[in-house]
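Written below as structure tokens is the structure these notes are about.
Here the complex is missing a single protein chain, while all its other protein chains stay put.
Chains: A, B, C and D, in written order; residue numbering restarts at 1 for each.
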Amino acid sequence: MVLRADNVVKTFALRGKQKGTVTAVDGVSIEVRSGETLGIVGESGCGKSTFGQCLTRLIDLTSGTVEFEGEDISSLSRRRLRPVRRRLQMVFQDPYSSLNPRMRVADIVAEPLRIHRTTDRRAIPDRVADLLERVGFDPSMAGRYPHEFSGGQRQRIGIARALALNPSVLVADEPVSALDVSVQAQVLNLLADLQDEFGLTYVFIAHDLGVVEHVSDRVAVMYLGDLVELADAEELYASPAHHYTEALLSAIPQIDRDGAPRRERIVLSGDVPSPANRPSGCPFHPRCPAATEICRKERPTLRTLGSRQVACHHPLPVPTTRVVTPTGQSQSVR
Amino acid sequence: MERPAGPWRVALTQIAHNPVAVVSGVLLVAIIALCLAAPLYAQYIAHTNPFESNLNGYTMVAGERVAVLQQSTTGLKLGVEPIGPTWNLSGYFLGADGQGRDVFARLLYGGRTTLLIGFTSAILCCAAGALVGIVAGYFGGPIDWVLSRLMDIVWAFPVYLLAISLSVVLLTDGLRIGPIVIGPGNLMLPIGIIALIYVPYVARPLRGQVLSLKNREFVKASIGLGAGDWRILRREILRNVLPTVIVFIPLMAALNMLTESALSFLSIGVQPPTASWGTIINDGLDLLYTRPAVALAPGILLVLTAVALNLFGDAVRDALDPKAKLRGAA
Amino acid sequence: MPSSTRGCAVPDITESGIAGPDTTADAVASSPLLAVRDLRVAFRTRAGVVNAVNGLSFSVAPGEVLGIVGESGSGKSVSMYSMMGLLDNPNATITGSARFDGAELIGMPTKRLNRIRGNRISMIFQDPMTALTPVYTVGWQIVEQIMNHEKVTKAEAWSRAVHLLDEVGIPDAERRARSYPHEFSGGMRQRVMIAMSLACHPSLLIADEPTTALDVTTQRQILELIGDLQAKYGSSVILITHDMGVISEAADRVIVMYAGRAVEMGDESTVVRRPRHPYTWGLLGAIPKPGQRKQRLPTIPGLPPGPRDQPTGCPFQKRCRFAMEQCSTLPPLIATGEEQNHLDACWLPDEVREELREEVA
Amino acid sequence: MMYVAKRLGSAVLVMFAISVVVFLIFFATPGVDPAARIAGRGASPEVLSQVRHEFGFDQPLPVRYVLMMSHLFITQDLTSYVNIGDRVVPQIMQAAPVTLSLVLGAAIIWIAFGLGGGILATRFRGTVVDPIIMIVGITAISLPAYWVGEVVNLVTQDRLHDTVFSWVPPLGYVPFTQDPGQWALHLLFPWLTLALLYGGIYARVLRAELVNALSEDYVRTCRAKGLSERRILWRHALRGSLSPVVSLFGLDFGSLVGGAALLTEVVFGLPGIGKLTWDSLQNLDLPVIMACVLYAAFFVVAANAVVDLLYAVIDPRVRRA
Partner (left out) sequence: SSTTTDAADASDGAHQGGTLHLAAQSAGGTLDPQVNYTLQYWQLYQGAYDGLLTYARVGGTKSEDIVPDLATAMPTISPDGKTYTFELRKDIKFSNGKTLTTDDVVASFRRLFKVSSPNAGSWYNVIVGADACLKTPATCTLNGGIVADSSAGTITFHLTQSDPEFEAQLAMPFASVLPADTAPKDAGTTPIPTTGPYYFASYSPNKALVMKRNRYFHSWSKEAAPVGYPDEIDETFGLTAEAEVTAVENGQSDWMYDTPPSDRLSEISTKYASQVHVTPLTAMWYLALNTNIAPFNNESARQAINWAVDRAAIVKLYGGSSLAAPACTILPPDFPGHKDFCDYTKGGGSTWSAPDLTKAKQLVQQSGTAGQSVGVVVQNDSVNKGIGLYLVSLLNQLGYKATIKPLSNNIQYNYIQNTKNHVQLSLTQWYQDYPAASDFLQVLLSCSSFHPNSDSSINIAGYCNRDLDAKMTAADAKGLTDQTAANAQWGDIDQQYMALSPLVPLFNPKLIDFTSSRVKNYQFSDQYYMLVDQLWLK
């Protein structure tokens, strides 16, 4: 267990004329095991990115704690965070806005090395060339500016930057969402290779359930700032316990390959409510086909159901046989 | 290996391919060159010192020796008239002013001052505006509040009022900041005043830009890498607002030149004997009805320069930061 | 889409046949609603000419759903815009022909085009957040469209607008018609767009990535909605997407585009199940498959050709594992296999294709 | 409510700060001892100290500041230091209509020209009309107003006064209530001069906005709906582009009404706020300067607030739910 979030809450004050706050993440607890890939899925605005930024301390938490390699980093100052940053890196969603358009690629990749002075000044160009090669570039590209690269290439530059300091954990916020399938596959393969090579731990945030299924060992499903289900990927995709997870899975458009079974479709009514005015009780109840009175009133807590955890008053039945994943035993999570 | 084109080079190529930019640029360069050549003209062609009163001087017009200032000989013989344009480059091309000085030579010298003030104050103003905008936008909180209110104050202070108030004080006794004494005739005063009054024009949009930059992922990434504020400001923020700052410069230079001339028109800008187009216009207004050329010529040059600067500035904007929202002249 | 729709649409297509650039077009039994022939769009830019669409030909039969799939920049949107006269870029050159119900759309004067646009052909766009004028209520905007094409009173148009909004599933339509676009969520706005596009009962609806910007659950809602309405009004639909899954679920027929060209065209089931073009293989292969966790994904090496470096010959040759000498000449889009309406543009011999495809997957 | 209070608070703060700045600037200026000027030339020291005492100039600065403010705002009987006994508030009241007349008329003209130019340039984008309009606009922006004013005066009052412009009345102002025709005639050239600059600015701003708007997605939707270009331009693009123009207009109008048309007023001899301000600055007449500056600042601040409100009217996105 390298990274552990305990009851993380993040609220934003609304700016301008409107008053009030948005609770983007509402008490999420999660443990990330060393060497695994933890997928986080959920619809737009459910707080995935915010949570990812809480994990990497890009933003301050409203409450709760984040522990990294046993150290509580949730209230460290920016200066004290610097050593942590070397081990805990982030890859961003938008390949267009995550690279400074006014810096050359070499500088972008060298930036972490310069900040942390881990590498001798003269050795930096070599290290940069190394990194670029590792993510599939000819080092001669180092003098170019980001605008000369395609989205996939940029994403790889972002990965090279994140890798520069040899981190142990990489939080990837929708690293492939902006990419075309052919390029997406390249990036996913690269991430897999790097994990194999360096034993990286990934927190992989995405809204494409297919991609998440493909890369993750365990998957967390978020809805309106809440963690609603957390399970081994295979188990979750095979038999979701939360109604929201079920609907989400059924909504994936599927290619009718020969012999592939189709999921039963569940068309949810209505939109995801705004986190600024969360429904009372279970946040999913207004759209839930199985909602009852209690769902309106009482907010379900995350409880363990077999090898998984789910926050639902009326969870779907799941097979009792536990699937043991290679990466570890089930752990109890508060 | 071919050197890849950076964003600056791309912009430069774009400007070079914009005919309006090229024409206005050439015009600007021509005007600047002409003004820089002022001493050459005064010394070697017109043989005149345009800063010395020449009340009893004579000059040759069409082979005849005539007084530069002529006592009126008609009617009640009231008034003294300077000679009008000779249209002869070797002296008094545009005639003389009330002090008997060569207007054309003064025009060239005046251009130097006006351009100097325009550009220096534009650069100063942009630098100060950038500093304020960046600091306010980046640090936010109380720093932002204080800086924003300061900008509000300068903004709500009507431009000319502020300039006039400052000028009245500063031009009387100059400025003393500790050991530094800036005399009342020093050009730094109008430069500083003009730069100051337009700081909010630059600071406000830049602050907005920094606010949105702050949310861009590459800034987040930099924080994530452990970069300190100073590094982020320098490498991430400044580099990205720099194009906008640069876009401001020619446009502010045009605006500032016009402001300088307006202040000089109110005789609180450039102080004599230094000439600027504004002061020459001001001098010329006393001769407007008899020798309109004295006031018209600097005005026309001023307009030409401002037009060229504005056109060029537009081209720079199109090349560097097409979304920059700039207000025209005040 | 409900299977009933699919059921009645499929027979039509088998009859209608497909026209490639080389097949004499009008071997089509029932005349197509839209017939596009050799459409080309080029942009003159400072960096040179960009050929965004390179001889695209296809047709749409009445009542069918044609899916166009391709990676970003493959010319999907530009081809549609050029047909609809929506390319106001003065540097764009459009050639070729696009006959809609017998009328030539390319080069049609705007006045005449305006009688077709929004009336007989309507269009919805990718980003519902920006596609509506922010300063008018949605009802007003629908009324505007109706009154632009039909002589009705304002009150009539208004009640129709409310009805339409109701039909696309906007609750409390009467009140919501008076709301401004920013007061709707993305999915709701896309519903409004659909309501607007259906206002004049168009015979063709062009949906340019209508769900890309939406969440999965919302995407599902919108796709269902388009399906239902298409069934109800019997319009033809061109559905543009880059999501094979969407195509697979919603389209009757599919065009796979690459670098401004159609590289494969045919019935949805055949194209998805038995793709013939190596690009399509790569495209399908790159999508993570359920149950194949953590396996390396087959990828297409390299990148799509940039808009400026258009290769002569087959545009895919540089990325194609099976490229051969012949690929330096442009392959025609023809039926090479046994199915007559399954066309592709590749020089690979029919015999080896099956084998190679297995190899890739 | 909170919001309104906050705005009001910051407005008061800004005005307070400005008044303090003016006050300090004034007393930092050498040669302005108001007592000496009130006493008259050659006044003996006794007389001088008498005057100083009588006018309270011997009090500490903060007290004098408070006194001045209370005279200005509470008893409203603050009087000029130069024209003793001349109350400041009525002076402002007298000057305001002149400035308002000038600015209103000019605004109508510049709005007409600005909007017309902007729309025309957009409409004929790609033809020579567009660059011509824009160059005219840029030239208008680059013209120093006072210089134009002087040249206009030279031409209309002197050079061509006996021929073409014999109908042009002398400089100065005639109240509307006295003779509407003369009012307009006297203001005609000031209007045009002032409108020139702003017309240029507005044409440019509007064109930029319109061109921007025309590349928006919603315009594509409009085209797809089959709307005519004219309708798209007028009903859709223009409507959205108007808000920046309106906000600009609000701010400009505010500052002009506050006296920013100083140069025009001085050149054309219009006894408006700008002229009053200029005269008072020339005379270093602190009470009048103070009143003028606060008056101007008030309009700038007020214009800011009004613009915010207008924004909400024009742009429903800003409206509160």
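Worth a mention:
Convention: contacts are C-beta pairs under 8 Å (C-beta built on N, C-alpha and C of every residue); 3 or more make two chains touch, one makes a residue touch a chain.
Everything numeric here is computed off the predicted structure, so don't read it as measured data.
Shown chains touched by the hidden chain across the complete assembly: B, D.
The omitted chain makes contact with just one of the residues B:Ser121, B:Ser148, B:Ser165 or B:Gln271: B:Gln271. Mapped onto chain B, the interface with the missing chain covers residues 52-53, 55-56, 69, 71-72, 74-81, 98-99, 168, 171-173, 183-185, 267, 271-273, 283, 286-291. Chain D residues in contact with the hidden partner, per the touch definition given at the top, are 29-33, 35-37, 39-48, 50-51, 54, 79-80, 82-87, 91, 94-95, 153, 157-158, 170-172, 269, 271, 275-276, 279, 282-284.
We adopt the following convention: only the chains that are shown with their structure count from here on.
Between chain A and chain D the centroid-to-centroid distance comes to 55 Å (mean Cα coordinates, whole Å). Distance between chain A and chain C, defined via averaged C-alpha coordinates, is recorded as 32 Å.
Along chain A, no residue makes contact with two or more other chains. Chain B has no residue in contact with two or more other chains.
Chain C makes touch with chain A in their complex at residues 71-72, 185-188, 215-221, 223-224, 242-246, 248-250, 269, 272-273, 282-290, 292-300, 303-304.
Within the complex, the chain B residues that touch chain D are 20, 149, 152-153, 155-161, 164-166, 168-169, 172-173, 254, 258, 261-262, 265-266, 281, 285, 288-289, 292, 295-296, 299, 302-303, 306-307, 309-311, 314, 325, 327-330. Here chain D touches chain C in the complex through residues 126, 214, 216-218, 220-229, 231, 235-236, 239-240, 314-317, 319, 321, going by the rule given at the top.
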